[in-house]
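Sharing a structure here in structure tokens format.
A single protein chain has been removed from this complex, and every other one stays in its place.
Entry: subunit A
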Amino acid sequence: MAYDDLRSFLDTLDKEGQLLRITDEVLPEPDLAAAANATGRIGENAPALYFNNVKGFTNARIAMNVHGSWANHALALGLPRNTPVKEQVEEFARRWDAFPVAPERREDAPWRENTQEGDEVDLFSVLPLFRLNDGDGGFYLDKAAVVSRDPDDPEHFGKQNVGTYRIQVIGTNRLAFQPVPMHDVAQHLRKAEEKGEDLPIAITLGNDPVMAIVAGMPMAYDQSEYEMAGALRGAPAPIATAPLTGFDVPWGSEVVIEGVIESRKRQIEGPFGEFTGHYSGGRRMPVIRVDRVSFRTNPVFESLYLGMPWTECDYLVGPNTCVPLLKQLRAEFPEVKAVNAMYTHGLMVIISTAKRYGGFAKAVGMRAMTTPHGLGYVSQVILVDEDVDPFNLPQVMWAMSAKVNPKDDVVVIPNLSVLELAPAAQPAGITSKMIIDATTPVSPDVRGNFSTPAKDLPETAQWAARLQSMLANRA
């Protein structure tokens, strides 16, 4: 089941019992953010939240935590709501192989219903903006799919980027924008600023649930997020042409904001409570001038709470970080079985791999650090054997406790690159990185006493199925 817009997905969440409508009047602050924060503190399979009675607003519709549980993430991919997380990641990886799937261009985008242009642009009149965390410098758009093009190759569909970046509303028609240097839009901006030119940009809000997943996914520079959305949806992604920039934007967006990043300008931004569980800010960031806003009648404003994990952000960028790393590693090392990169967008990753020969697992760890995403993340890698499930943390802890001889199995490499938001970096953007090799040494690495491992009995799998069946039938 492929969703063409946010509204149709909200309907499905509703039918599946995964949408909670909060109809009592709430305050914009702190209620909206505190409720979304609380979804991560009430156990598994928290619902999305929908608010339509917010004090002072007459027409606010706010959706939060849309991806914020494994049940919701499964439904976003069209899977049954109770699909285990490891199976969701495996299905995601299977669908990846269909990439690229050409998008489908449509003409009748619903966001063409309403427009503000030039001096009449007032984002506060379109969006019920609000603050998320106490120390945030203002109100943010933090779940947008932002579209930009390579100024040197503007007709290249694959180099057209769709990404999610933090965006602070600093005026009725002005935004502060954070392009992390490792991200594609920063390359577009650099090329434009070297020529002294503004960079046109389209910011789309309230998208179908797969669009949000691909926008936060670390893909190669010339790979199209729309073609990946088609692969993941199992159907071409519907796109439309944005009226001012001419960029390709999602057909089903609630709101499309167009304008330019003003060349060579920086303005104070933030702080903003980030996915790292820490604030970052007090830095001078690029500025966007908004020239046109297109929006559906009665738009739904989608926002995402993030702060101390886990929050919706961790569900949203969990599987979509695991799968690119898995694919990139497997391209050279088919021995790699599974990658769990669900911690802080892959600042730490756990990789299970077979060993070609002694020392192989450490090489896989180093390769993970040098993938495109690894250059800005992957500061800790735990390697486990091929029969250890990296999504099963008790098993991973067992492997670390039983297999690691710290003197030889913990490797620290100084002064490597990491995104500037990483709280432990020193200076910002530079960190040491660590490999913990918790695999069983193989020849010619003959260390340790691992010759007689206790494995599951051959009959155990059969008994597991039998016990599960008996338990199910008992109900």
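Everything that follows uses one rule, which is that contacts are C-beta pairs under 8 Å (C-beta built on N, C-alpha and C of every residue); 3 or more make two chains touch, one makes a residue touch a chain; residues count from 1.
The criterion applied here is as follows: contacts and distances are computed from a predicted model.
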item: Undepicted complex member, UniProt protein name, chosen from "Non-oxidative hydroxyarylic acid decarboxylases subunit D", "Hydrogenase", "NADH-quinone oxidoreductase subunit K" or "Glutamyl-tRNA(Gln) amidotransferase subunit A"; value: "Non-oxidative hydroxyarylic acid decarboxylases subunit D"
item: Chain not shown: contacting residue from A:G158, A:G234, A:P271 or A:P309; value: A:P271
item: Hidden partner chain, touching residue among A:K55, A:R94 or A:H156; value: A:K55
item: Which of A:P84, A:P181, A:G359 or A:P453 contacts the chain that the document leaves out; value: A:P181
item: Positions on subunit A contacted by the hidden chain, ascending; value: 27-30, 55-59, 122, 124-125, 129-131, 134-135, 137-139, 168-172, 176, 178-179, 181, 186, 189-190, 193-196, 264, 266-269, 271, 279, 282-286, 420
